[in-house]
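The complex is shown incomplete by one protein chain, all other protein chains being positioned as in the whole.
Per-chain numbering from 1; labels A, B and C assigned in written order.
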Amino acid sequence: MDGGRNLAMVRELLKHLLKKPATLKYPFEKRVPFKGFRGGPIWDMRRCTGCELCYKVCPSEAIEMIGKGLEAEFKHYLDRCLFCGQCEEVCPVNAITMTEEYELASYDRAEMIIEFKREEKASKNLSRSSKNV
Amino acid sequence: MVPEGIMALIQILLFPGFLFLIALAFFHEWVDRKLLAKLQNRYGPLYTGPAGLLQPFADFIKLLSKEDITPKAADKFMFSCAPLFMLSFPLLALFLIPVTGLTASISFEGDLIFLMFLFTLIAITIFIAGWSSVSRFSTVGGVRAAFQMLGYEIPMTLVMVGPAIAARTLSISQIVGWQTHNAAWFIWLQPIGFAIFVLCLLAELEFIPFDIPEAETEIVAGWFTEFSGRKLALIRLGKDVELVLAASLITSLFLGGPNSSLPILATGFFLLKTTLAVVLFTTLRALFARFRIDQMIAGAWKYLIPLAILQMVLIQLGFGRW
Amino acid sequence: MSYPTIRIPFGPQHPFHIEPEYFMFEVDGERVVSVKPRIGYVHRGIEKAIEDRTFIQNLYLIERICGICSHAHTTCYTQAIEEILGVEIPPRARFIRTIIAELERIHNHYLWLGLAAHEIGFETLFMYTWRDREIVMDLLELLSGNRVHYAMNTLGGVRRDITPEIVEKIRKGLDALEERMRYYKKIAMTEPTISKRANGIGILKPKDALALCAVGPTLRASGIKRDVRADDPYIAYSEIPFNVITYDRCDVISRLFVRCDEVFESVNIIRYAMEHLPEGKIRIKVPRRVPEGEAVSRVEAPRGELIHYAKTNGTTKPERYKVRSPTLGNIPSLCKMLVGGYIADIPIVIAGIDPCFSCTDRMAFVNVNNNKQWILSGEELRRYAIKWYRKE
Partner (left out) sequence: MTKGIAKENQIVDKVKEVIGKSVLEIEIPRPRRIFILIDKKAFGKATHYLTKKMRFSHVSTITGVDVGKEIEVIYHLNRGGTIELSLKVRVAKDKPVLPTIIDLIPGATLYEREVHDLLGVTFEGHPDLSPIILPEGWPPDVYPLRKEWTLKKVQKRIMKGGKQ
């Protein structure tokens, strides 16, 4: 039963005694995603013209527009978003950019809705207004 | 209270007794998990205590606080006794092993036979645990444990008797004494016996090549699928103590046990050798895939038993005697 | 003296299934007497959902039919729609699609090797293969911006280009992947415990494989030379030389070898494709409205032949869209293999065909239970109401 002990496996095992583990000590060591990684999208409200293209094209209806044209504001539902980048692609004025943030989980669904307000009404339009920035 | 009575109490409860053995059980589980992780290129337990040392203890406490469910159809009495037996038999067996010197807490002529009897009892407890928790998975697991016992029981007994014949005694303490006096460990004298003994202990501990009774990918967790909460905690502790028992049995029968009478030195040697034995188990565990039950039994009867008999013949011819 | 056979349920929740499928086994002792499959537990009704979404939105819905062969599904989908539109995508886009398809095949086969090792209890090999799988997932993240759902395909081409330094990184990654797979193949050949658990297990004779319409590695492991990439070439496979792997031992170990060799083939295909990458655009404009028509498109997904049937009616939404994933094709042959084996062989034989039940269950109807929970919570009720009124 223990006849054909194969040495390839034994050598590999012993080699691993010296190797550094391949796993990361998350959350203390974090892995930086590559450039171009599709994380949570953010809206640049100064550029947005309220053309509704991103709202129409979103496959999972994760974008909600309030108001029309230049006063339009957005509510982005992170828990429905697919991170497909279709809104970033379709936006004629490049107002939407996909950040490299992937730690977007939260216990409370209300926190998963991110509002993007216009400049004069509220100060924090560029950055996210929810807790998990 | 006569001081000598207190000494006996301390011996049983504290030093070479329960507390020490359970702490050793946790330590050996930690060694096993850390080494297996290292061999598999990952970290293993990290955050509880220094380098995850307290992880097994933390698991034990966590399980104690979990809800303890008994299946409605289960045989209540047997279902709750199985974990108790599972823990007490290995602990009792460990008292037969010399730890702090050349003689164990309990040592009488024929304690080797008593130890073999305890081994069989452990296997039967596993079967009862599987049988009494009336779920398909655990029944199949229990039956497989019984089959596996048929496989490894005979070669293990044959091989355990080897050192006894060479040392012309049936008491473990005297076998250890014999090895210390003649400064000859049985691992050199009876290498075949040592190899078979290690394989049989792997089967008894249900480690990887032989973890058939609890094959998680086939029958969930095999015989202890239905246990939870306190009962599961006791079973896992029982399995850890069983690991200590297997390691200390190898140390005393084949590696010369604590080969000095001074308590500190003896315990030091004992700890060193048992940990080495656990390292051996873990390396084997990382090396193999799981056998099927019919392959295991066929292998045991086709290879292990003839080799064990060959070892017996060699001893009779005087090779293993010195 | 036949003992009463006891029935052992495998699934729908079972530690070794990555997805809920359900097999009811009649077992006589340790021998399997009969098998009754029951699927449909991850039944999300994608085909019905496809019928009321636009073609662009469908792209992302179809991609999520399966986590591992998402690119195969989108390639098949974009091919079908482009065929109806009568549009020819630029050659560079075809090559990039092929590169991603082959990277996905390597990713799938590494993942499968780890799962198979876990099935037979070989924890260490499971850990090693899944560590090496990170190499190909990093390459895919580098190329497409995401580890699993690459969203590289779009109607009319691909969305991202391959730059020279990405090509260099891929080449280094491929060398490592090839070298590791050679080592794993040697292990699979020499390690006695693996061959004991996989040799001569789950036999599928060529005659049965053909009659039961098996597909992919399961078919090729029974000695039949069938591969959509060679027989019915699509995207850039007609311009890239490669050979179809077959083994004829018809058991689990030969399925393992077929997949190992296919990784070597994929590595060569990618290297060839990167050297002969044509210049030019990577996508062309495609109208939103697709003319009336129908198309059958076939792709060699990592698990086997994947076939899509599209029927359009001139609007922006498809009339009918049928998806048949490779796993559904292999289930009849799987039942044939399981009968007569041991209980202990069930996981490795099921894993042998590399089942992906999320693919198999993508059929026709929305699972009402999810909807119900979905509607009850306040926020969803509000949004559902908005959507409802906007439609009326």
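Assume a residue touches a chain if its C-beta (ideal position, glycine included) is under 8 Å from a C-beta of that chain, and two chains touch if they have at least 3 such contacts.
This is a predicted model, so every value here is computed, not measured.
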Worksheet item: Of the chains you can see, which ones touch the chain that is left out?
Response: C
Fill in: Candidate in contact with the missing chain, chosen from C:7, C:288 or C:320
C:320
Worksheet, complete the sentence: Given C:307, C:343 or C:356, the residue that touches the chain left out of view is C:307
Discussion item. If the hidden chain were put back, which residues of chain C would touch it?
Written reply: 37-40, 43, 45, 47-48, 52, 83, 210-214, 226-228, 230-232, 293-296, 298, 305, 307, 309, 311, 319-320, 322, 324, 328-329, 331-333, 361, 363-366, 368-369, 371-372
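Keep in mind that, in the parts below, only the chains that are shown with their structure count from here on.
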Item to complete: Give, as an integer number of Å, the spacing between the C-alpha centres of chain B and chain A.
Response: 50
Response to the item:
So chain B residues touching two or more other chains come to 39-42, 286-287, 291, 295
Worksheet item: Which parts of chain C, given as residue numbers and ranges, touch two or more other chains?
Response: 124, 128, 131, 191
Fill in: chain B residues touching chain C - in the complex, by the definition given at the top
36, 39-42, 136, 140, 208-209, 211-212, 215-220, 286-295
Discussion item. For a test of understanding, state which residues of chain C touch chain A in their complex under the given definition.
Written reply: 53, 56-57, 59-61, 64, 124, 128, 131, 134, 138, 141-142, 145-146, 149, 151, 159-160, 183, 186-187, 190-192, 377, 379, 383, 387
Practice prompt. Would you tell me which residues of chain C are touching chain B in their complex?
Written response: 6, 8-9, 14-16, 30, 117-125, 127-128, 131, 191, 193-194, 196-197, 342-347
